[in-house]
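Excluded from the complex is one protein chain; the other protein chains are retained at their positions.
Right after this comes chain A.
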Amino acid sequence: MASSSAPKYNSHSLESSSIKRTLKDGANWEKSEEIPRLPGETRVTDKDVIYMCPFNGPVKGRLYITNYRLYLRSVENDPVVVLDVPLGVISRIEKMGGASSRGENSYGLDITCKDLRNLRFALKQEGHSRRDIFEVLTKHAFPQSHNLLFFAFTNEEKFSENGWMVYNPMSEYRRQGLPNERWRVTFINEHYGLCDTYPSLLVVPYNATDDDLKKVAAFRSRNRIPVLSWIHPENQAVIMRCSQPLVGMSGKRNKDDERYLDIIREANGQISKLTIYDARPNVNAVANKATGGGYESEDAYPNAELFFLDIHNIHVMRESLKKLKDIVYPNVEESHWLSSLESTHWLEHIKLVLTGAIQVADKVSSGRSSVLVHCSDGWDRTAQLTSLAMLMLDSYYRTIEGFEVLVQKEWISFGHKFASRIGHGDKNHADADRSPIFLQFIDCVWQMSKQFPTAFEFNEQLLITILDHLYSCRFGTFLYNSESVREKEKVTEKTLSLWSLINSEKSKYTNPFYSKELNRALYPVASMRHLELWVNYYIRWNPRIRQQQPNPVEQRYMELLALRDDYMRRLEELQITNNSKIPNSSASSTSPSQMMSQVQTHF
């Protein structure tokens, strides 16, 4: 769905269980034709429009609006053009043209989407048709601004798996071998009293009391104290995450914080220094002192080594993505593709994030020291770094379930502000809080999976599906800014988890080339020679640039797998018949070599 051409080539589209039906001929198609609808989805309105397809020109069609989606079906084109866009994807709706507009198709609506495309619909200049559509769309696309519920709360889909069961912090920490004699689980934040943007369950050094934690919280931005994200199973070095210390202009110090970091340093049983990675560029960290923040100075933390990772702030990332959209949508910059791509800096940012994560992972893996990661608040760049480093170090996170756990843990539970960054159901499209931080993380994961095509259990489709539902508001997974709000809104009771959809259809998201390898550190090469623009995501709306689906290499591999299984079955049969000494003449008379040529596999 959601692309401008026939459904059957629509492989890049948003996942949905929508029923795709071919257009039936006949005058009353309008009545007989149903649009795909989820349980709980209700039709609101429909209207004849002209879809101004940037690739194929104007398309006459009928636009249906439900409380979940915008759906367009062409009336004249063959093959039928279908657009299927969840309203959550909409970032901005603008009216184009006025009552006096003369030009053909110049009167209508221009819709900007969060997934890097724009939709334009031309309408007739009569009645209040545009006003009606505009109002309906605005209301349902921005429920937050209209005191309405997200569709996730009305969604009545049923899945065979319950995605809310995927992540249980206690079992995840147990999987890591925690708690142990050096690390303990604390419930100090059970009612989010210590830190309202952290999860209720935290892992902290055994030697730090809950009282210590409270004191440390006073010295960390938004009380986001250093807590454990991951522990190396062999060398016991850990990845800790937190926010910046509240040093300020005067260079304040805090004995408790200093002591706390020392306890962390010692907890891996070695006497090496603690390595602190400040994700920000040095200048920004310094500048933060003016607003009360800052970084760990050498004087105050003599046993720590501080490195800046030079990753830019959310505003820079937002601008970069905007520039990227400009060169890929609607048309791909032709003549100077490479320099245009470079001027967006998108891949350079990716490179820096990956480079930072590699440094974190390498430090921990080499066992030289434990690592503390922070940026300003510790919910954007910090989440990117810790989760990517964990992905590099722990092969569990490279499985489908493990990846869900990783996202759930490092992003959702640790308060990446999804609501603010994505602006779910919020009409305020220009909010300075918006930023594609999570998209950037998924892009980094994609780059890794591209460099190591056999290391991940999941495929590209999983990543695209996650991104699609990051915006769709069909699931509760990415709604709200923190665990505490989610608890208040009863998200797990009232909505479905995206992981329910995915885990019910795992085969769709499975990479056939996956080779399970345990405890293997996976370091991508953060070089522009290997980084690529994720065409299948960023340029997926352009019918001219489309990867073959299904991937031919994958397809042939699957054929081989089927052949192997068939051989194994036949061999078993043969062995049984041969053992029973009954001469066999009919059933399996096809010789293997003949079969080989049937599947046309060349040796």
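In the analysis below, a residue touches a chain if its C-beta (ideal position, glycine included) is under 8 Å from a C-beta of that chain, and two chains touch if they have at least 3 such contacts; residues count from 1.
Here, contacts and distances are computed from a predicted model.
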Would you mind picking the UniProt name of the chain not drawn here, from "Pyruvate dehydrogenase E1 component subunit alpha", "Myotubularin-related protein 12", "Regulator of G protein signaling 11" or "Dynein light chain Tctex-type 3"?
-> "Myotubularin-related protein 12"
Which of A:205, A:293 or A:423 touches the missing chain? It is A:293
Among A:351, A:374, A:424 or A:469, the residue in touch with the chain that has been omitted | A:351
Positions on chain A where the hidden chain makes contact = 5, 9, 218, 221-222, 246, 248, 281, 283-284, 287-288, 291-293, 310, 312-316, 319, 332-342, 345, 347-348, 351-352, 355, 358-359, 361-362, 366, 375-377, 380, 432-433, 451-455, 513, 515, 517, 520-530, 533, 535, 539, 543-546, 548, 552-553, 556-557, 560-561, 563-564, 567-568, 570-571, 574-575, 578, 591-593, 596-597, 600-603
